[in-house]
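I have a structure I would like to understand better, so I am pasting it below and will then ask my questions one at a time.
With one protein chain held back, the other chains of the complex are shown just where they sit.
And now, chain A:
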């Protein structure tokens, strides 16, 4: 039983859409279960981070190319998506750089699809022992606010808030990695919503990504929130398992992404039998 404290200096790119890290005043995105860091406006975290640095100096430097830094950085990615993600903002990170003066790693995303780099510093706790609870993350970011997604988000919101034309889709991306351009925001929204689960489920022995949106269905707009049922497939790298989750997701530009319900789907063993096919 023990706590693993990691400080990460994280450089991120926001992919798929003009990235902006917006400060949400009032209620930020919340998760309807478990502990979750209180929504803290940008800027205040920096102080918290530096206060903790001294404690961590003794634990040594994380090798940026080794798996602990990678797994931790991915958890930070999930956290940032729960805070700042939207149908037009899905944050990814790729390369990990090591800081020399301090205990930390810098993560930089060099994604090629016309995205923007930003820099975040984060601290991350993996609670150990029985009754695993979610990792605790605090992060502050700068530089991600180079373009504004507000216009696209607002347009998307207005387009879909009327209930006379509810959208649905499946297999995003499809087997060939393809998705219709109109489905892309729903894919990204699924990714951001999945981040709530991936964050909650993460520990030192996991590495989660969303493999696919199996399907989603838009429900009636309620309290000005777009609402969706999502069925997502998560890939857990260490076990190599594909894990099915159903989510009830809401979003608006004001409130951000919220995940109201989650339901783990059991693995279908009888689905594995050979199909009657000659190939």
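Here, contacts are C-beta pairs under 8 Å (C-beta built on N, C-alpha and C of every residue); 3 or more make two chains touch, one makes a residue touch a chain; residues count from 1.
Just so it is clear, contacts and distances are computed from a predicted model.
Participant: If you look up the hidden chain in UniProt, what protein name do you find among "Cytochrome b-245 light chain", "Carboxypeptidase O", "Anaphase-promoting complex subunit 5" or "Translation initiation factor eIF2B subunit delta"?
Facilitator: So the chain that does not appear here would be "Carboxypeptidase O", according to UniProt.
Participant: So which of A:65, A:133 or A:168 would be touching the chain we can't see?
Facilitator: Of the candidates A:65, A:133 or A:168, A:65 is in touch with the missing chain.
Participant: Check each of A:167, A:219 or A:237 against the chain that is not shown and name the one that touches it.
Facilitator: A:237
Participant: Take the complete complex as the reference. Which residues in chain A touch the chain that isn't displayed?
Facilitator: 15-18, 63, 65-67, 70, 74, 88, 92, 94-95, 110-116, 147-148, 151-152, 154-156, 158-159, 170-171, 173-178, 181, 184, 209-212, 233, 235, 237-242, 267, 269-275, 277, 279
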